[in-house]
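Missing here: one protein chain of the complex. Every other protein chain is in place.
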Amino acid sequence: MLKKLTQFYHPTTIEEACKLLAKPKTAVIAGGTAEALRKDDSIEALVDITHIKELSHLDQDASTIKIGATTTVQEIYKSQKLKGMSGNFLKQVAGTVAATALRNTITAGGNLAAQLWWSDLPVAYLILDAEVVCRLGKPKRTVSVVQIINDTPAKFLKKGEIISEIHVPCFGNNTGCDFRKQIKTHHDYPTITAATRITLKNGMISEARIACNAVTPFPFRCQEAEKFLVGKKPTAENIEKAAEKAANSIKYREDYRASKEYRQEVFQVMVRRSLEASVEAAKK
Amino acid sequence: MANTTKKTTAKKAAPAKTVKAVKATKTTAKKSCKKPTAAELKAAQEAKEAATFKVHSAPVKNVVEDAPLFFEKKLPQKDTLQVGYPLEKVDAMGLVTGTQKYVEDIDMPQNLLHIKVLGSPHAHAIIKKIDVEEARKMPGVVAVYTYKDLPRVMRTTAGQGFPEPSPYDTPTLDQKVRYVGDRVAVVAAETEAQAEEACRNIAKHVEFKVLDPVLDTEEAMTSKSIIHDEKDAYAPIPIFYDPKHNHCSHVETSCGEGKNGVADMEKGYKDADVVLERKYYPHYAQHCPMEPHVCMSWLDENNRLVFRSSTQVPWHARRIMAQTLQIPLKRIRVIKPRVGGAFGTKQEVLLEDVCGFVTLRTRRPCIYRMTREEEFMESRTRHPMVVKIKMGAKKDGTITALSMRIISNTGAYGSHALTVLSNCGSKVLPLYHANNIEFIGDTVYTNLPVGGAYRGYGATQAAFGTESMMDEMAEAIGMDPIKFRQLNHIKPGESSPIIKALGEGREGVEMIITSVGLPECIEKGKKIIDWDKKTKAYKKQNATNPTKKRGLGMCCLMQGSSIPEVDMGSVLIKMNEDGSFNMNLGATDLGTGSDTVMAQIAAETIGCKHSDIIVYSSDTDMTMFDVGAYASSTTYLTGGATINAAKKVRDQIVSVAALIMGEDVANVTIKDSVCYGKKTKKKVTFSEVANTALYGGENVKKMFQVGAIGSHISHASPPPFAAHFAEVEIDTETGDIDLLHYVAGCDCGTAINPQLALGQVQGAAMNAISFALTEEYMFDKKGRMQNPTFANYKIWTARDIKKLDCFLAESYEETGPYGAKSVSEININGGLPAIGNAIYNAIGVRLTRPPYTPEKILAAIKAKKAEEAKASKAPAKKAKK
Partner (left out) sequence: MQLNCKVNGKACCFEIEPNEMLADVLRREGYRGVKVGCREGSCGACSVMFNGKPRNSCITLAAMAEGADIMTVEGLGTPDKPHLLQSCYVKHGAAQCGFCNPGSLISAKYLLDNNPNPTEDDVKEALDGNLCRCTGYIKRIEAILDAAQQMKKSAKSTRGKK
């Protein structure tokens, strides 16, 4: 494990960190849960970004929740600042991540950057249309979370570039979200992860999001099913059809946890129930 | 109400009890099982006579002649001062402040070597070539051993009484590897990383001839692949052993209405109104002690080999090491410090041989610690089994026939193969009366992880079969499942011929059951889970709720307390000047609290506080012998030894006190470390007694050390009883199962320390639950476990518990210390049947291949629907015809 590691940096500014990360065989570390277990022996230097104050914050204004990249999952879960539909939803999802000590370690940015099939927050980011701020020293760019996930962060981020902040829009009335996953124990990798968001306008679905993980190798949005719902009434029939479409739009992962067939069947049920719950919440 | 039930029960049970007994044991070759020999007939006759004990007649004690006993008549709890109270666990403060020392917590010697063992990537292969020259030259590498370098000593790793009832089939290293993870080479290096590096290097320089693996339990005996084809594997005692057919052990016995007391199963089935036959498949599991196996060894100043090991069996370890390392036993010392949990997996002498060879050959201290992955793959597991139960019963609830056939999978080596198998019968079948009982068991070798002792020890697997069957049968004869059990379970004063017929590697010991707290376990458990109300309510509720179905299930359990006339424990107690006592005992506290329990027993007997007893366990140099912590024996067995030692010490104290006070010995009483003279009205403290004994006094010129050794063997193995209840909710669309409530009630006789006893019940119940629902070995097609981590092998966390209620239903066991029997193992047996029965109650499907995962539950629901659809079509067709 990290056998060639000789250098460990603790920069205090983003600029400094990016400069260090531009060097060869250098990697970033925040929570470090992935690095510590990584069998990658090519890395010679690690840049610990947890001492950069700018990266650790959690704020919410009328329109946006801003989450610093090194904000821990536990900080999100226990935050007093997060409120409203989006805020409470993020808290709920964060509370299901792993276990307390790990929630104190895993970061908002790392959970996204590591791009793992068991990650929970990216699924929440996806259905909330989050945006990601990336910094390469001073210069920054803001991209949608869909884009960064579809490109995979490893490819998307330039050498020396880091995720600095995640912006989550605050959804107000008429919007409901739901997150659910199938796990054996509370501290487990999920077999199936599903999340949905529904926004209603005049009794019709004006926006729909359906995202998954664990059934897929990385977080994924079922856009075909989403499109199907837009402009329709949230009837049981439409919801069932959307769930079916979502379930059919995925190439399923298979491992010893569950067969493809089981995942598909139950994913559909979970999406249906999730949509129902989101619709209910949107009506409130 | 309760009384009437009891009466009818006794009446109905009567014919079953007179099962004029007993047996025909054939723990030897199965071919010889046809005609009983003259000797066997005689034995059967004797046993038959012995079994005609009347209810409440001769207590077991009378059978026991020369036993150094002791136990008082029933002491009401109020009269005790130390026993029966939740006194502080003697090592607790050290544990919670981090000062207690486990194996690795001492200062490491500077020249410590680190051991790594290269495990086989194949389930079944022969090492064709192995080149370790390069590895030997690698930085930091001090020693590399392959099968070519170490003496080939066939022995067992099972820490059992000697000679062991497990086959000698395990050399330290072999040219053949028999499961994924089996040892290929041993490396000792200056650092762990260097040792790992060398292992990786060796892995590149091994050539295997890969053989077909045997991976299916039921096909193992007919497989062309022979796992133990070596010539030198053998069974050290005269028992059945046929490795040429991957057949590791065989046990069969029967008793009932046939000639000479053997079973007439055909008659039993004929007498029945309903006969059911089912197969159940209890699965692999690991003990998951939080501290994995770890062992250190070094040479002391006298050139003796010292092991500091996380073990349940220091004495067996010492003996097996003398055997394996081929050095005199007197050169070996085994120290057991604090142990971070064991549950049976450390009843195995697993790491000591490797440490011993390294230390003897390099003359350097070394440490071998298993990683969590190795713990899963290379230590020991619960034997998975195929349990076939065939039962015949009359509509009135009489069980006319009960057949248990078991195929146990011991994996690549036969550790505990025979004894776990025979316990399937002996710790389960006596629970219920049956007119005819047969037990036929086989253990097979496969190329899968090695089975071993695991809390429950066969009873877990077998009880899953019988307790599921009890529910199925109750339904079939239209009787309430609890009533069916109450009607048939064993009552005080009764015996079961199975107890005598099935011992461990030999016949068992006849025993009359004297204490049965099961009725209370059942009644109280029913109340706590609100059985009557909820079973009715859920029936209605399930009919209307399409996706969420609730159900309740229960089961009854028994186990044993020690292995009678096999296990021995001993204790030394000596007095100090301040009136405290050192108690050095061999019994191994694994976290169970046995040190505390023994201190309470000693204190009660002597007449002091348990905090005045300084307990030290266990060290083969410093403490008395004990077989070790297994077979639910410590409280019951070593507790007896403690009483024996303490009584002698008390006598000595009394005699000194009598001399000091000028009082007659008979007139001296003791309370709270003070001796009182009845006539003289004088008193002396323990401290005065000790000082006088050591330094002399006016009337005491012959100084001596107050102290004594007590030993104990048991002639009985009184079963603790338990009843478990489960309440579940099933999601019929996803198969998700939610355990809403679990109740475990246990009769352990007197709870010496009720808090610790309850802790045993809670811990075992929790393990039972997670075994039933989430713990699973996932193998790939080549026999490699794919999930050997806590991230992927799921044991429950605190957050997973909805509601877990445990309670003790105390009884008084006359053969046990202050009325105690065992508590540690039994409660792990309830999860599979109780939850399985609850699932059936909720959704009408029976899962026979646990764990009960959502995917399996959903598949079963769908299969049932398909069957129902078929059935509804079928009569329609008939009608057409």
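A and B label the chains in the order they appear, each numbered from 1.
Just so it is clear, contacts are C-beta pairs under 8 Å (C-beta built on N, C-alpha and C of every residue); 3 or more make two chains touch, one makes a residue touch a chain.
In this text the structure is predicted, and so the values were computed from the model without any measurement.
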Sole residue of B:G579, B:G759, B:G783 or B:G830 that reaches the chain not shown, by the stated touch rule: B:G759
Full-complex contact with the absent chain, from B:T80, B:Q100, B:N582 or B:S687: B:Q100
Absent chain, residues of subunit A that touch it: 1-3, 5-8, 10, 29, 32-33, 35-37, 46, 48, 50-51, 72, 74, 78, 98-102, 104-105, 186-187
Contacts of subunit B with the absent chain, listed as residue ranges: 86, 88-89, 91-102, 104-105, 287-292, 338-343, 371-372, 590-593, 755-756, 758-759, 762-767, 789-791, 795, 797-799, 801, 804, 806
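To be clear about the criterion, only the chains that are shown with their structure count from here on.
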In the complex with subunit A, residue positions of subunit B that touch it: 193, 733-736, 770, 773-774, 778, 780, 786-787, 791-792, 794-797, 799-800, 853-855, 858-859
Sites on subunit A touched by subunit B in the complex: 3, 99, 182, 184-189, 256, 258-259, 262, 265-266, 269-270
